[in-house]
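Every protein chain except one is present and positioned as in the full complex.
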Amino acid sequence: MSLPTLDFSLILPELVVLITALLVLIADLLWPRAASRGREQAPAVLALAGLILAGLLTLLAGEWSGATLQGMLVADALARYLNLVVLLAAALGLLLSWSYLPHFSTQRSEYYALYLLAVAGMLFLGKSIELITLFVSLEILSIALYVLTGFHRGQLAGGEAALKYFLLGAFSSGFLLYGAALFYAATGATRLADIAAQNAGGFYMLAGLALFLVGLGFKLAVAPFHMWAPDAYQGAPTPVTAFMSVGTKAAALVALFRVVQAAGSVPVGVWATALAFLSLLTMTLGNLAALRQSSLKRMLAYSSIAHAGYLLVGVVAGTAAGFDAVLFYLFAYAFMNIGAFAIASLLERPGFYAVQDAGIHAADGLFGRRPWLAVAMAMFMLSLAGIPPLAGFFGKLYLFAAAVESGWAWLAVAGVLNSVISAYYYLRVVVGMFMAEPSASAHLRLPLPASATLAVALTALGTLLFGLLATPWFQGISR
Amino acid sequence: MVIPLSWYLILAAALFSIGFFGVLARRNAVAVLMGVELMLNAVNINLLAFWRAIHPAELTGQIFAIFVLTVAAAEAAVGLALIISIYRSRRTIQVDALDLMKG
Partner (left out) sequence: MLNYSWLILLFPAAGAVINAFWGRRLGRRGVAVVANLAVLAALIMALIMAAGVRSLPAAAHGRYELTLWQWIGVGDLQVDLALLIDPLSVVMALVVTGVGFIIHLYAATYMKLDDEHHPLDARRYARFFVYLNFFILMMLTLVLANNFLQLYVGWEGVGLASYLLIGFWFHKPSAAEAGKKAFIVNRIGDFGLALAIMWLFFLFGKSAGSLGFHDLFAQLETLSAQNSPALVGITLLLLLAATGKSAQIPLFVWLPDAMEGPSPVSALIHAATMVTAGVYMIARTHPLYEMTPASMTAVAWIGGLTALLAASIALVQTDLKRILAYSTISQLGYMFLGVGVGAYAAGIFHLTTHAFYKALLFLAAGSVMHALHGELNIDRMGGLRAKLPRTYAQFLIGAAALAGLPLLAGFWSKDEILYITYQKNMPLYIIGLFTAFLTAFYSFRAVFRAFHGAPRDHHLHDHAAEQPAGMTRPLWVLAAGALFAGLIGIPAAVGGLFGVEHSHLLEAWLHPVFANVQTPHLPAWWELGLLGASSLIALAGLGLAYARYVRQAGWALRLQRLFSPVQPLLEHKYWIDEIYMAAIVTPLRRLARFFYTFGDQTVIEGAVNGLGRVTAGAGVAVARLQSGVVGLYALSLLLGAVGLLGFFLLFG
């Protein structure tokens, strides 16, 4: 009997993140007991260093590809881009956490360790080409995020959000597993490649794919499996919301793409049509609900649901161009969405016991108080609304163009109409920032921690550059 | 006598349904959690039944079930911790009382 070959070089970035998570946990013990400034910052510094190292390794890995760990994980172009999106989102979210976390918690190492575990789960999910691995990765990221969502224990909303997220998440895992079991029944395999090779049809495959989509749809916050998202996003600490709204979506989309490709025996018309309707439902519900929110954060949560709908359009298209558009949109989305959440977090009034959400009018008159912040926020809002020349516009352009090319014109039209609806609530924020008088509490100085400023600057730059350099980027992705 | 596959599948489906009925109908968070566990274990029965009846050559089904058990245990631990944390601040674990956020 020969031992299986284990090629760890292909999962180096993931290993770096995992090891950093463990280091962050024990660093707290190793560091001198004196409560020095360095000790407080150490976990964040370490975590950021780990993320950057993982990102560099991903970039250096370049064109390497191949399956490893007995065909459970694969390092391919898709996984590489996913790595970059997730690590980018994680690094930006971490910069936000840096100044945000001390407002409500002293358990830094636990926070950052969980954060890194969630990142590792997402990275593994993107590389999974086997059902057990896929399930375990999904659970690693989910369990870490359940805890992070409720990390602010002094705040009632945080615990509530975490419990809702957890119960529904576990509930949806049941469906996903049932689907996996049916795949297994139909093909006797758990590797996606084997499942595809079997080319089995029939009841088991159909039902299996349907139930699997329920589980992944939940992680993506696709309607009608989205109900947890507004509450979890609102209740979670804002940096966590920012990170998970992008990272989870990205990883789950890659998994979704791999699974629908593997289930080749299910007619394309069936799953694509189903996803198209889910996409339509998701963007419409998200945008309509966002229209009447009074909390900026909750509005962004609904906007995030609507964006899950736009992203599905690329999967529905089913072509390479479609998924390239998804990857491009994910980058754009990482910048503009995290940027928007970053500013929402700066507008909150933090206290040790409670963090008050920024209301929809918290940004009113921001231009007079912090002009650059207002300009950045305006960029995020306009980009989310899909207005040129910003990143979001090109993202939607590529997504909808891919949909039209593969015969989903009605979905593209629905997407455009939805963008028009969404412009209303995004522009309302912009109008408020530039035209309205500051709200009553706004006479307080708006503190600008360096790390959060850096995050805003980076996201603003990304939103702009991804717009201006859209074509070269897109070509880079499609290659 | 060999028990046919369909019996196992019906049992699993029934357990799964009982599980999600528990999630939908029970108000106590612990009971909801139990419902979820029931659903996961129903899937385990499925996996083992499929392995035994259709694909006995490889151990994949069994291994899958073991992974599911492990993950379910981890989930339960986190879930109970969350429930305790909520109980400390709210003095209740009725899930329908948790509606600070809506709309």
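For reference, chains read A and B in written order, and residue numbers begin at 1 within each chain.
Keep in mind that, in the parts below, a contact is a pair of C-beta atoms (placed from the backbone, for glycine too) under 8 Å apart; a residue touches a chain by one contact, two chains touch by 3 or more.
Everything numeric here is computed off the predicted structure, so don't read it as measured data.
Asker: So which shown chains sit in contact with the chain we cannot see?
Answerer: Counting the whole assembly, the omitted chain is in touch with A, B.
Asker: Looking beyond the chains shown, say which of A:Leu211, A:Leu300 or A:Ala334 touches the absent one.
Answerer: Residue touching the absent chain, from the options given: A:Leu211.
Asker: Given the contact definition stated above, which residue among A:Ile360, A:Ala412 or A:Met433 touches the chain not shown here?
Answerer: The single option touching the absent chain is A:Ile360.
Asker: Among A:Arg153, A:Arg369 or A:Arg428, which one touches the chain that has been omitted from the display?
Answerer: Of the candidates A:Arg153, A:Arg369 or A:Arg428, A:Arg428 is in touch with the missing chain.
Asker: Which chain A residues would touch the chain omitted from the figure, given the whole complex?
Answerer: Touching the chain left out of view, chain A contributes residues 163-164, 167-168, 171-172, 175, 203, 206-207, 209-211, 213-214, 217-218, 223-225, 227-228, 230-231, 266-267, 269-271, 273-274, 278, 285, 288-289, 291-294, 360, 368, 371-372, 388-389, 394, 397-398, 401, 405, 424-425, 428, 431-432, 435-436, 468-472, 474-475.
Asker: Please give every residue of chain B in contact with the chain that is not shown.
Answerer: Contacting residues on chain B, toward the hidden partner: 20, 23-25, 27, 32, 95-96, 98-103.
By our rule, only the chains that are shown with their structure count from here on.
Asker: Can you list the residues on chain B that touch chain A in the complex?
Answerer: Result: residues 16, 19-20, 23, 29, 32-33, 36, 39-40, 42-43, 46-47, 50-51, 54-55, 57-58, 60-61, 63-64, 67-68, 71, 74-75, 78-79, 81-83, 85-86, 89-90, 95, 98, 100-103 of chain B touch chain A.
Asker: So in the complex, the part of chain A that touches chain B is made up of which residues?
Answerer: Those residues of chain A that touch chain B are 131-132, 135-136, 139, 143, 146-147, 150, 153, 156-157, 159-164, 166-167, 170-171, 173-174, 177-178, 180-182, 184-185, 188-190, 230-231, 234-235, 292-293, 298.
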